[in-house]
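As you look at this complex, bear in mind that one protein chain is not there, while each of the others sits in place.
Chain nomenclature is as follows: A and B, assigned in order of appearance, with residue numbering initiated at 1 for each chain independently.
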């Protein structure tokens, strides 16, 4: 593809480009700036990677709207395009060259589809998929090999289920969702009541609902509750190996990094960001826009817009200072003793 | 179902009820008190939810043995039953309306069952299940779609294996166990011996044993050891994404929340409770009744009955105080310096 074609495809984001200068190389692939070979298009997000412009082998660059960076590209005779949001443009440029694997419509003969299940139009059902009675599969759904859909689950149009994932009974998955390999949706919540001799099981009669545009990472688990619903609202993106317990209510456009875990009945607002390995206790409520840093342990409610860190989690600003003191604790303890001794003498 | 029928079914727990007052609504479902629609039965565990009685749309309530709460229900003309343990009664009430999906007995034609495997009576084997040579499947076992049983594994009567779980060679699973979707039981422990050039593999010749009534969460892994056994004793309940390493010995009626992990050779007593994301180091021993809060990192032995928190874990009572001080560390460091300065001047 010619560089000029790429610039045209991204036109609504473009603020300036080297096309006027006549530079229009053939682009074969997209690459990270430090690894980019000749014939590739790369991007520079900001000042941090500016030096890389001087050494990259890329033939063309996506730049922010920054005349210094443009000058650096010009100096190296590289094609360039300045854009409003280089990262989004990079994502869109990748999509010009690459589309993820998706099965062609059709039902593989080894798929096991119950007579009492319903399939939409143009579905693509892979080998060894199992779809149980009462399941409803929307139009253009793509289900990869080995996935299992329990009775009565509904999968919305255009949704993709990856290999060996499991959708449990009565779960409702919206449109344009992606469930990655090995994820388990709508499984029984961890509901046991303590008794004198052990644990009595509480059946999990509720359901799990994933709204439209939700993405669930590989081997992530989203449980259903005893009563009511576990719900993940639209456009929320969840990474691998995350655990969402029974009865959690997750807002819209939330992002959760890998290995986050939350106990039962947690409520999370819209546009919350949870970094890796964050844990959230039973019934805690996080307001809209909360950000929690990696490994935070959230024991209680967090107000909208707060940034928290640490276990138990508190203000990130204070945390940074506290964390810096942690290394000095032994020294502080020693100083304190010395002072006590001195004062005692006096 | 009439409310009176429910009260009758739960009779051994009942201490008082509104039946004498003639209130006997038709109950269609069970619901959480804040979401309960008309025609539903809900429960109040204690004082915390008492206010909800004043606003709930539920038609009937399970209450603790508490005349204040009864009076609140009477005031709203709601049917009510007071019981010894509202949570257990709620669990039993759910079971009156809901039973989890279980396959009817029979072997699906797409299941692959080795001639040298043995199936008990009334087993229910789903589509695409694979059972290898020498495996022994007990009476009334239910194995859902895509589960794999390696050679020589034994599954006890009434046990349920959910979709796409894997039971490795020679594992022994007791009666009335539930292995949830994607869990892996009896896989090779992480056994490598360091050498000058890398790692030499230690074969894992031992086995994994789950005793009766054990429940293993989705995508949880329980490894087998090099020699001897990994054992989970009866009635222990383990949540999703937990890791039990080779050679661990887990007591009876233990509960582990999601994402708990333990290194090799850990010993855990009876009725221990581990909250989410707890980690336990190599060879540590936890006595009976230990409770560890979420994200605790247990580096050494913990005596029976202790409650621990933090990393490295110590007494929960002390932890609560220490954690409260963490936020004040920067201020403490400053004060300390000021004092040192002042004393130096003097």
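We take it that contacts are C-beta pairs under 8 Å (C-beta built on N, C-alpha and C of every residue); 3 or more make two chains touch, one makes a residue touch a chain.
Predicted, not measured: the structure shown is a model, and the values here were computed from it.
> If the hidden chain were put back, which residues of chain B would touch it?
Output for chain B: 110, 112, 128, 130, 132, 146, 148, 150-151, 164, 166, 168-169, 182, 184, 187-188, 190-193, 195, 197-205, 219, 221, 223, 226-228, 241, 243, 245, 247, 259, 261-263, 277, 279, 281, 295, 297, 299, 310-312, 314-315, 318, 321-322, 324-326, 328-329, 332, 335-336, 339, 342.
> List every residue of chain A that touches the chain not included in the displayed model.
Residues 29-32, 35, 85, 87-88, 90-91, 94-95, 97-101, 108, 110, 126-128, 144-146, 162-164, 180-182, 213, 215, 217-219, 234-235, 237, 239-241, 252-253, 255, 257-259, 275-277, 294-295, 310-311, 323, 326-327, 329-330, 332-333, 336, 339-340, 343 of chain A touch the chain absent from view.
FYI, only the chains that are shown with their structure count from here on.
> Hey, how far is the Cα centre of chain A from the one of chain B, in Å?
That pair's centroid distance is 27 Å.
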